[in-house]
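The complex appears here without one of its protein chains, the remainder shown in place.
Showing chain A:
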């Protein structure tokens, strides 16, 4: 009887070399505090912003890949408020005329519409002694982050479940990474998400007040925070409690939201056009230049994988969902020369290991060369498919080549027919009852014999040869 209504406000740091309005480096994760700063990004008197053309291009690129409309006329505005992380006392943003209008991402077969995307600048980073600002004796400010270009992406309230919100964010991250627009790394703050949620009572058509959740810093927490908030609001409604329009923060440790400020405490940002920057007029030529920079995107890539590698559509979609994974796949195919084999191993073995170990493709130790080697070991009958699957976790864990592992563990397949014949004869001697049943027509028992041989050889027997010898011996007797 309740319907959840969710809209997202997302900030993505754009992957430019220099800041949005000055030439300082955007490097701020590893850098020592207050190294990449200048008079402009620390708000010294008399300084003026100059728009970084690279940031502009990345904004256009994002607009294009998210199916938005690039506005040929846009403008910068000032958002005024006092806070120590805001060096000028205002943030340069685009309030009245954003650079992109519209757009969408498909989530679970539904179009989640994007309302607008606009360029703005990041704030400085504050470090509070102790955990919380309220109890801190001292706060330090690192201006390395101040002025890094951000693209704010605002969705329509089209999202209906916390899970959809998470998927939207994951898809967005993948698209941004694909197009080299942003690292999309939520944990590092390169992608940030604020969520607005309200609940519609479908019986009486009443809609709850809207709550905004801030500080969500992982994809998992997007879903968790919204689930928590959805339940909290519904609980409140059921109890007949009064809900207030407020901004809440997500506490990742306690796994709950907490009130930050109510609507009455909201600031008046006194937006007005930024007089220091000219109006932004874009021409078709620039937009087309940017369009040409867009690489193959997931949907196109999946289609190509199906036709080029002859793999099922579902597999192709998974492989192309992440750009690094897709690149990894293609490098493996190039070396192993068997698209189907590689996709099977990646989809079943590799992705399972990655999930269990919470790894990303960048940190995987297995090299594409290892896939080629594994395929070679299989093709030369050095190991069986079973052994290949068995050693995979070790390849994953150690990064050792499959050859090394096979040699170290003595897992080479038993190829020698005489040797095999001896082992099989022994197995048959111990299972005379079953031989009888087999001869009486229970042909399925062949599998049982194979199993016994494998057990005896710890899986090293060449399966084909084992089959052949078994059949021969069983028919003869």
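Following the convention adopted for this analysis, a residue touches a chain if its C-beta (ideal position, glycine included) is under 8 Å from a C-beta of that chain, and two chains touch if they have at least 3 such contacts; residues count from 1.
Operating definition for what follows: contacts and distances are computed from a predicted model.
S.K.: Please identify the absent chain by the protein name in its UniProt record; candidates are "Cytochrome c biogenesis heme-transporting ATPase CcmA", "Glutamyl-tRNA(Gln) amidotransferase subunit A", "Branched-chain amino acid transport system permease protein" or "Xanthine dehydrogenase YagT iron-sulfur-binding subunit".
M.R.: UniProt protein name of the non-displayed chain: "Glutamyl-tRNA(Gln) amidotransferase subunit A".
S.K.: Which listed residue (A:268, A:418 or A:433) would be found touching the missing chain in the intact complex?
M.R.: Hidden-chain contact among the options goes to A:268.
S.K.: Write down which of A:50, A:127, A:244 or A:281 is the residue touching the left-out chain.
M.R.: Of the listed residues, the one touching the omitted chain is A:50.
S.K.: In the complete assembly, which of A:5, A:31 or A:141 touches the absent chain?
M.R.: A:141
S.K.: Extract the touching residues of chain A with respect to the undisplayed chain.
M.R.: 39, 42-51, 78, 80, 82, 84, 87-90, 141, 268-273, 275-278
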